[in-house]
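Then we have subunit A:
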Amino acid sequence: MIFQIILLIMLAYVVGFIYMGLYRNITARIQGRYGPTVYQTFYDSIKLFSKKNSVSYGWMFYLGPVIMATGAVLTLILVPVFSDSDFLRSVTTQGNLFLLLYLMVLGPLGNALAVGTGGNPFGVMGVVRGLTRLIGLELPFYIAVVGLIIASNSSDIVHIIDLQKTTGLNILVHPFLFIAAMISMVGFFGASPFDIPGAPQEVYSGPRTEFSGKFLALLMSQGSIFAFAKLVLIIDLFLGGADSLWMLVIKTFAIFITIIFIGIVYGRYKVEQAVDFLMKIPTLIGVIGLVRIIWFG
Partner candidate 1 sequence: MKNDLENTIKIFHGPQHPGITGNMSVELDLLGETIKRAQTHVGYLHRGFEKLVERRTVVQAFTIVCRICVPEPDPNEENFARAVENLTGLEISEKAKYIRTMVLEMQRLATMFLWMGGQAGSIGLGLIPQWSVCDRDYMLDLFEELTGGRVYHMYAFPGGVRRDLPEGFLSRLSDLLDYYEKRIIVYNNTFFDNIIFKKRAIGVGIVNADDVIKNAYVGQVMRGCGIKKDVRKDMPYLMYDKLDFDIPVQSDGDVYARALVRRDEMLQSIKILRQIIKQMPSEGDILQKIPKHRKFKLPADDTYVQTESARGAMSYYMAGDGSEKIRRMQVRGPSLVHAYTLLEKLLVDSQLSDVAMTMNSLGICPPEIER
Partner candidate 2 sequence: MIELISKLEKLSLELVQKQDYLYKVEVKKEQLESLLLSFLNEFGYITLDSINCRDDLEEGNFVITYCLLTPKRDHVVMVQTSIERENASLPSIHTFWPQAEIMEREMHEMFGVDFPGHPTLIDFALEYWDNIPPLRRDFDTLQYVNDMNPFRGQRDDALDAKVEMKKKREAKKAAKLKAEQEAAAKAELETQNNPSQEVQNEE
């Protein structure tokens, strides 16, 4: 069990970083340049871990990235990676979607605690922006998840995956829910137009402004692990999970590249505009999906 968890974390670390590298590479290609190698994010991460000193503001500042990383790792081990095999299943049978949704907001809260002690106004501003955005992001995502729970009569992810084998993929059965979840997933990934907390032209790096060296490396690692967990969650919920490594890569990459494309061609919303948009369009789509399930499903 422990071995599997460690293996899973390592897999997520590697895959997450390669995806981040691909993100930079594909972005660069669309921008008309070659871009860095795929491994560049590894280099960055290891370099940041090898920095000689990192500024700190007391124990709460240390704890913030750790809480975030905990949230990411817990999310990861509760999401079943493969649908059929028991391999890397780890503890997925113990959790359910409600716990997962709770864990997903753990990160931003840990961030807020740490940045508060840092005292940088841009960091605080970034956290406030992040939490404001989170309100907007969660609503459509929760609606989508609730819809799925009602439709499949269970909050167990494994059950939801299994059910898709008989009823067909949720992306086809419940397209509205998928769109609502997808739009908020763009925001969860921090891609444009919802990359408001860390907008460099406005608040430097936002919450990360004061983090440096090892803290930043930890944040980057948790970011990539969390990204992998979120991708796997989406394919579990809507694309029927993956039964082999190839399937996993293909499906997560399809989701991932959609997010990249959306992120690259649109600019950034203002905070109110983003919340306004998220409260209106994806929420409306989600509600349509929900109504469809309750009345017709």
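Selection rule: all candidates are chains of the complex that A comes from, given by their letters.
Note that a contact is a pair of C-beta atoms (placed from the backbone, for glycine too) under 8 Å apart; a residue touches a chain by one contact, two chains touch by 3 or more; residues count from 1.
In this text the structure is predicted, and so the values were computed from the model without any measurement.
A.B. asks: Only one of 1 or 2 touches subunit A in this complex; which?
C.D. replies: Touching partner of subunit A: 1.
A.B. asks: Show me the residue ranges of subunit A that touch candidate 1 in the complex, using the header's touch definition.
C.D. replies: Residues of subunit A touching candidate 1: 27, 30-33, 121-122, 125, 129, 192-193, 195, 199-204, 264-271, 273.
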